[in-house]
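Excluded from the complex is one protein chain; the other protein chains are retained at their positions.
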Amino acid sequence: MSQLLLDVKNLTMRFGGLVAVNGVSLEVKDKEIVSVIGPNGAGKTTVFNCLSGFYIPTEGSVMLRGEQIAGLKDYQISRKGLVRTFQHVRLFAKMTVIENMLVAQHRHLNTGLLSGLLKTPDYKRKESEAMDRAAYWLKEVGLLEFANREAGNLSYGQQRRLEIARCMVTQPELLMLDEPAAGLNPNETKELDELIIKLRDEHEISILLIEHDMGLVMGISDRIYVIAQGTPLANGLPEEVKNHPDVIKAYLGEE
Amino acid sequence: MSEFSLYLLQQLINGLTIGSTYALIAIGYTMVYGIIGMINFAHGEIYMIGSYVTFIVIAGLLGMGMVSLPIILIIALVVAIFIASTYGWTVERVAYRPLRGSNRLIPLISAIGMSIFLQNFVVLAQGSRDVALPPQITGGWSFGDPSNFEVSVSYMQMMIFAATFVTMTVLTLFISRSRMGRACRACSEDLGMTNLLGIDTNKIIALTFIIGAALAAVAGLLLGLYYGVVNPFIGFIAGLKAFTAAVLGGIGSIPGAVLGGLLLGVTEAMTAAFFPAEYKDVVAFSLLVLILLVRPSGLLGKPEVEKV
Partner (left out) sequence: MTQSKFYNAIFAAGITFILACLMIGVKLNTEGTTLTVEGATAAQWGWIIGGITVVFFSQLFSNQIDSAFGKLPKPAVSQLVPQSLKSEAMKPWLLAGVIVIMLIWPFMASRGAVDLATLTLIYIMLGLGLNIVVGLAGLLDLGFVAFYAVGAYTYALLSLYFGLSFWICLPLSAALAALFGFLLGFPVLRLRGDYLAIVTLGFGEIIRILLNNWTAVTGGPNGISGIAKPTLFGLEFTRKAKTEGAETFHAFFDISYSSSYKVIFLYLIAVVLVIFLIYLINRLIRMPIGRAWEALREDEIACRSLGLNRTAIKLSAFTIGASTAGFAGCFFAARQGFISPESFIFIESAIILAIVVLGGMGSQVGVILAAIVMTILPELAREFAEYRMLLFGLLMVVMMRWRPEGLLPMKRPQLELNKQ
């Protein structure tokens, strides 16, 4: 049996007396789309922050391909192949689209001072490869024509796609998207749908997704986890979760 | 008691004296930072203006023939507080309020500009040289053996302690008991929410600046009388030290500012006991760096969790 891509056991996050995440466990296999849903304030983003190293979890284990990453710093985890987006798009607004893509490839480039100043062959080759990868991913998300535009000047939907392209260019294994459909119109949501599925099928990565848009979630998820008030509530196939009584209660209140 | 320990006691008293004045100025920093999250770089200049106004009023009243020192001081206090508060209010209105909401760098640069402007405004208005006031409150109380070492607590020092104590008490009562004080606390907890609840946060922020300025004016009067000298540049160093005190105690916390001020004053005085006096200022800055590295939230502050 191949190793799980992501194996989270008993993740707990305490802020002083407040327990934001309480014993959350989840698994992500290869080539899967897994969604995490729950009412607002359920602690979903906190889970993401713990997994990606922005918070150090109080308890629990996070294994990425069998390697323990809980406790590592955010940039270290990112380098191991787990990247994430944010609820509010975080682009380098004053830099161009292509510069955003190049910054993401920072560690694949020759960052030596002397090599850059002297424009050594190795430096030039790596820059060129980075440009190609950037161009490839911009084409995949349909932003190639905006390469030299300031990222802040894109429409919101375009910015979201850039954020995803920027993550993809780091050659990740697991992509975590935090409410990627927020603020998108139905057309853009459909495009996002297709993009996520394409990422799973053609580029063979897994995606862990926080979302409120039930249409999106039910439509593309392989499996779903439900969290309410930091505690796991249910998990399973979309159909199972949709009809789970606890889930209905959590979202709609007592009938 | 040995001579040395008496000497240390004297330094302790001196340190607490200066420390109290740092505390008064530090409260202004900490309140403003607690409510709008910015360092009021021009705060030190408000203290300096408070000192100048004190001197002007005292010299003026003495010149007019007034003899009763307590009355002179009270008038000086009231006028200094009034004018310094006006300056504090104006600075907020002109240099900070229009910039609220932009990234951190911009209001800070505006604050620095304001600080430079006020400093040079006073240079142009009053000259850049030292201005000296003959000591007004002299004498004190001492104990110890004149042949060994005498520890003295001057009346001026006692006045500083008393004034600081009274001011702190009044402020604490205001913050904890009055409606405005509650509003201040609410604003420093969550400005946005307080606004949504219908409280005019602009007024509260203005009030915070005014309170800070008033306290700085009190410090200006006390230190002006204590040292007997002012010049337009005393605000800069005093401001830095007061900020250090605020950070030391935990920025945003008023008791922290007091604790930090006293601690800084005592540390400085003890350093002056063992090292050349010029290195006194190095102590303050080094303490600042140290506390920011070891415990950035300060002694009484709560560690802040970064919201991602």
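As written, the chains take the letters A and B, and residue 1 is the first residue of each chain.
Just so we're on the same page, a residue touches a chain if its C-beta (ideal position, glycine included) is under 8 Å from a C-beta of that chain, and two chains touch if they have at least 3 such contacts.
Note that the structure is predicted; figures quoted are calculated from it, not measured.
Colleague: Of the chains that are displayed, which are in contact with the missing one across the whole complex?
Modeller: Touch partners of the hidden chain, whole complex considered, are A, B.
Colleague: Looking at A:4, A:63 or A:147, which makes contact with the chain not pictured?
Modeller: A:147
Colleague: Looking at the full complex, which residue from B:162, B:193 or B:282 touches the chain that isn't shown here?
Modeller: Of the candidates B:162, B:193 or B:282, B:282 is in touch with the missing chain.
Colleague: Can you say which of B:39, B:234 or B:248 touches the chain missing from this structure?
Modeller: For the chain that is not drawn, the touching residue is B:39.
Colleague: Of the residues in subunit A, which ones touch the absent chain?
Modeller: Counting only subunit A, the missing chain is touched by 52, 54, 73-75, 78-79, 83-86, 90-96, 98-100, 102-104, 106-107, 109-111, 113, 116-117, 128, 131-132, 135, 144, 147-148, 150, 166-167, 170.
Colleague: What residue numbers in subunit B mark contact with the hidden partner chain?
Modeller: Residues in contact with the chain left out: 38-39, 49, 52-53, 55-60, 62-63, 79, 82-83, 86-87, 89-90, 94-95, 98-99, 102, 104-110, 112-127, 131-134, 236, 240, 243-244, 247, 276, 278-279, 281-282, 284-286, 288-289, 292-293, 296, 308.
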